[in-house]
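Shown here is a partial selection of chains from the complex, left in place.
Chains: A and B, in written order; residue numbering restarts at 1 for each.
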Amino acid sequence: MGEKITYKIMKNIEELTESLIEFRDARDWEQFHNPKDVALSMVLEAGEVMEHFQWKNKEEVEQYVKTHKDDIGEELADVFNWVLILSHDLGIDILEASQKKIEKNAIKYPIEKAKGIHKKYTEL
Amino acid sequence: MGEKITYKIMKNIEELTESLIEFRDARDWEQFHNPKDVALSMVLEAGEVMEHFQWKNKEEVEQYVKTHKDDIGEELADVFNWVLILSHDLGIDILEASQKKIEKNAIKYPIEKAKGIHKKYTEL
């Protein structure tokens, strides 16, 4: 049995979220997906992305990413998928939240003050 | 001067990514956005999401998320935005990577074996 095979290309966040929830429901995993464990999983997957760059200097990172795009993409997809799942479960519109945060950061980091500087807004 | 104010609602990942890169370019921050530091930032922001649930048991988490959706959404947007930036910088199509990962996980976690069980695929 299992899931039916589809060849559809998913084109947006809504379709991917739906697919993630279908995947979960088919495995009866909603019971494990409390926000705390989902956030914990997101942290671990973000760590796996970061691990790709461990011990590498600037030049080594530059070389590395050229030949490991798929590997990094796979870990990054894990982070992305947990973000979609948590957004879904908490009823967060992540596109809206993302846009709001960009707008908020534009105020926290005015171009005149922040240009070319990597300090935190509290130290600008 | 600063950035022009817009009232446009961004409706998809492409528009948000474009907006994030515009934000960055306006501040001349591309110089800081090497993949290692971006991944590090993504880990820290994922940690900030997780921090919301620190020391809380199941019931406390359930209560908490009802009244802190916006706060959590804001931190989650930070993670999401770093995912978009890193995807952009490395030339990763995150929608495609996400779908591929779901398909890969469907093979790693067959419904028959994984149903109702939270073990890692290596232990199923």
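Observations
Definition applied: a contact is a pair of C-beta atoms (placed from the backbone, for glycine too) under 8 Å apart; a residue touches a chain by one contact, two chains touch by 3 or more.
Model, not experiment: these values are computed from the prediction.
Total copies of the shared sequence across the full complex, per this structure file: 4, with 2 shown.
As a convention for this text, only the chains that are shown with their structure count from here on.
Centre-to-centre separation between chain A and chain B, using Cα means, comes to 2 Å. For chain A in complex with chain B, the touching residues are 1-3, 9-13, 16, 19-20, 23, 26-29, 31-32, 34-36, 39-40, 42-43, 46-47, 49-50, 52-53, 56, 58, 61, 65, 69, 72-74, 76-81, 83-84, 86-87, 90-102, 104-106, 109-112, 114-116, 118.
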